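Can you keep this structure in mind? I'll have questions shortly.
Here the complex is missing one protein chain, while the rest keep their positions.
What follows is chain A.
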Amino acid sequence: MTHIAIIDYGMGNLRSVAKALEHVAPHARIQVTQNRHDILQADRVVFPGQGSIRDCMRELAHWDLVEVVREVARNKPFLGLCLGPQALLEFSDENGGIECLKVLPGRVVWFGDLRDPASGERLKVPHMGWNQVHQTHDHPLWQGIPQDSRFYFVHSYYLRPANKSLVTGRTRYGFDFASAIARDNLFAVQFHPEKSAQAGLQLLANFVDWNP
């Protein structure tokens, strides 16, 4: 039986993530856990997160999970959600500047005062709601998901990976930003697949079947 660990480090409610995975993988063992041993033993790992990056990094340290996350992000099918991918980069501008996990090169940047280039109208921050994700590369996790499908986003900071080759999906909000990044066994999305109806469930189902 596939064992999927959802890393619970006290940042946000993971029930929805667990329920959505149970929905697409009724035979898998879905475990919400902060136990290092369980995470290292799991076949697949989901790294979610909500809230501020300062709290996120503090809680990871508190639960002694920094090295564990770094390790499983390199050697298991690994899915980062929302704040998860932000924590994987080197540095975030949030909370006055926070050092992150440095699994991937790049930084996290505030949307700032945005205007729509076409209409000139101010764009609201947080970027909240359903936006399109343009798949810039083929990837097993995009399988069965139509190009430019909409997913549910809620965030005020965005991913700016140092290396363009990490980007596998992009989204337009005033400008184009990286909404999905991938490398080897790692796939991470800024949006919430667990709240993105059919397209989101398909992505989670693809993750459960993914053998990088």
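The rule is short, and it goes like this: a contact is a pair of C-beta atoms (placed from the backbone, for glycine too) under 8 Å apart; a residue touches a chain by one contact, two chains touch by 3 or more; residues count from 1.
Here is the rule we go by: contacts and distances are computed from a predicted model.
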Candidate names "Oxidoreductase", "Xanthine dehydrogenase", "TRAP transporter large permease protein" or "Imidazole glycerol phosphate synthase subunit HisF"; UniProt protein name, chain not shown: "Imidazole glycerol phosphate synthase subunit HisF"
Contacting the left-out chain in the complete assembly, out of A:9, A:78, A:142 or A:173: A:173
Missing-partner contacts on chain A, residue numbers: 12-13, 15-16, 19-20, 22-23, 50-52, 116, 122-132, 144-146, 148-150, 152-156, 172-173, 192, 194-202
